[in-house]
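Note that one protein chain of the assembly has been removed; the remaining protein chains are unaltered in position.
Presenting subunit A:
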């Protein structure tokens, strides 16, 4: 049963009209991707592009913030740490999510200066400004640990005097 019939005389009809007008306006120009299509496109971009995408508009930000997209970004290039997807989600999401995991820990770790500062440096690519292709097991574990510590620290420290 379609509700968008313009002749429908109900109290909310005016609001409906406004919304339709807004949508019509948005459909002009480059912003004619609806959420679902945008999501499908963003599934294939790299981290940098995804982050930039969230700066475009409110709709894009809403879509680019989706944890599933960031989960793809994180797990696409990291070593198999042995646990299932659901298991991983059940740990990472409550602790802050993949987006946070990436921006706070995975991304800084993959930056060239972080890699070169450590003596062993398996991640040593410095091709333009592209992040390296992979995060090894140890990197992943380290980042997950740091995420959990950060979550713990942000919990209400009732005992910690100021």
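Observations, loosely collected:
The criterion applied here is as follows: contacts are C-beta pairs under 8 Å (C-beta built on N, C-alpha and C of every residue); 3 or more make two chains touch, one makes a residue touch a chain; residues count from 1.
Basically, contacts and distances are computed from a predicted model.
The protein name that UniProt records for the chain not on display, among "Very-long-chain (3R)-3-hydroxyacyl-CoA dehydratase", "SLX1 homolog B, structure-specific endonuclease subunit", "DELLA protein" or "Transcription initiation factor TFIID subunit 10", is "DELLA protein". Contact with the omitted chain, checked across A:15, A:57 or A:90, is made by A:90. Of the listed residues A:45, A:59 or A:81, the one in contact with the hidden chain in the full complex is A:81. Residues of subunit A that touch the chain left out of the display are 81-83, 87-88, 90-91, 94-95, 105, 108-109, 114-115, 117-120, 137-139, 141-142, 144-149, 151-153, 155-161.
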